[in-house]
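Sharing a structure with you now.
All protein chains of the complex are present and in place, except for one that has been dropped.
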């Protein structure tokens, strides 16, 4: 199944075709997202992995239409949402929710918890009066392990973990179909992280959601997702089922990345052959395959021709000349 | 082997407008020469404050209530700032921080900055300094050291800046390095290169390191001994092996089981109920008791002190 297939599976909730987002800067064009195609099925938890500068945050914001794409198409349930303007995009806010990375700055400091969660309910007319709104808010708070009395609090009176739960409640208030989570636990302590991940898992089951996680924490992505994608310098280099990719990462970048993650076990040390070098600037990416300067297996074709994302085996998609026939 | 650093019953508080924050409450910590000592804990536990106290970089509203810090046998906590700065800070004890951008001066080239540091401790000609700087940069495996000399900090990536920091610090040959979350802002592939450099510091230069972090995976990678801090107190100190395979303190145990490793599943992960206490009015007795499954009556009344339960393994818990 190459990604040029027109007929879409019934289960596909989000389909992205050759999405591009370029920014103009004083030093040149930044190709933050450079031709990414992806299909997400309903009920998936998709994990997008990549290091800083790979474009994953920009990618998600472009899908959500918080920023306009430079090129490419986005389909939500077979409907082409790519050319939605600002006003029509507001309808999408009821279907696609987002949880941001930093709970300390993603809540309006001047709004109480009640105000924060009531806004999406009122905007999308989910509740019609104050009574119903309050009931719904209490429901949401309880599902996040919080109490009704938290309603009157301001963000600065809450801990990081509590703030993030409010942010999640806000995203879930509109009863979205797909929720994007941008590093939802990276700003939190490890002991709080577990609670948040479990709450998210429960919410997904209860509300029949589809999740799209972004993280640089590879172990986190492995634990929560059933499908993952690896991004490097604006391009998707490998996607597939989580377990299979972890058992056998194919792309040299994926292999190098996984090798660089320290295991919390003093008997298991990092291997000697780790990823070397630095991520190049997205303004002037290398010719051919983006990764070739750091790739231990680079051939001459890698320096000239960009590898396309093609299917390999077992539902795996990979962009690498080593695997292209 | 001798203790190069010994923190003895250190008690420190901060005067804030909301009240007195009891940041460090009779902290006891010993580091042997050549040891890689990891100091782990979550936000607000006091690990950064401990590092800042050792190197004398506390805020004005900090008050040392009692205790001492001994470096190579001498009390350095009560030294006057001038003497500390001349004799200790830099050439004996050095520190690197989480954000190298704020530690490097943006208006000076790399060469300038390292030279400035060198000039404080040695005399040499301009050419000699340049060679020493290149030498130091090579020690931290910075590629193309000669080209780096004329670059400014903003032209370098985060990982490179962090290594320049180490080079600067190495230039004064300190005996003890304190690293406060040096890799938190770095990508995982850059972090792994950085860890490689740090490991060499121990092998080649026999340096002693106090590595402060909340990242347990990193600690398991490079440290020999680990101390766990909770709410301003050390709750457990042991070899890295024992901390990960045989944690004794209930908090340490929960912490180890809430890390995501290669084999963990979501069901395996443990939660710690409640949240970290505020240090303005901390819980009486054991500060962890409100969240501890094994808590009994005495835990809320009397503070448990660190005691040795097996060789080189000390725990502060009434139940052990």
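When the chains are written out, they are named A and B in that same order, and each has its own residue count from 1.
Following the convention adopted for this analysis, a residue touches a chain if its C-beta (ideal position, glycine included) is under 8 Å from a C-beta of that chain, and two chains touch if they have at least 3 such contacts.
Criterion: contacts and distances are computed from a predicted model.
K.L.:
If you had to name the missing chain as UniProt does, which of "Teichoic acid D-alanyltransferase", "ABC transporter permease", "BolA family transcriptional regulator" or "Protein-export membrane protein SecF" would it be?
P.N.:
"ABC transporter permease"
K.L.:
I'm checking contacts with the chain that's been left out. Which of A:149, A:208, A:273 or A:314 qualifies?
P.N.:
Touches the omitted chain: A:149.
K.L.:
Extract the touching residues of chain A with respect to the undisplayed chain.
P.N.:
64, 66, 90, 93-94, 97-98, 100-102, 105-111, 119-120, 123-124, 131, 134-136, 138-139, 142, 148-149, 151-152, 154, 167, 170-171, 173-174
One rule holds in what follows: only the chains that are shown with their structure count from here on.
K.L.:
Using mean C-alpha positions as chain centres, tell me how far chain A is from chain B in Å, no decimals.
P.N.:
33
K.L.:
Which residues of chain A touch chain B in their complex?
P.N.:
51-52, 159-161, 189-195, 197-198, 201, 216-220, 222-224, 246, 256-257, 259-270, 274-276, 278-279
K.L.:
Which residues of chain B touch chain A in the complex?
P.N.:
42-43, 157, 159-160, 187-193, 195-196, 214, 216-218, 220-221, 240-241, 244-245, 254-256, 258-262, 264-266, 269-272, 275-276
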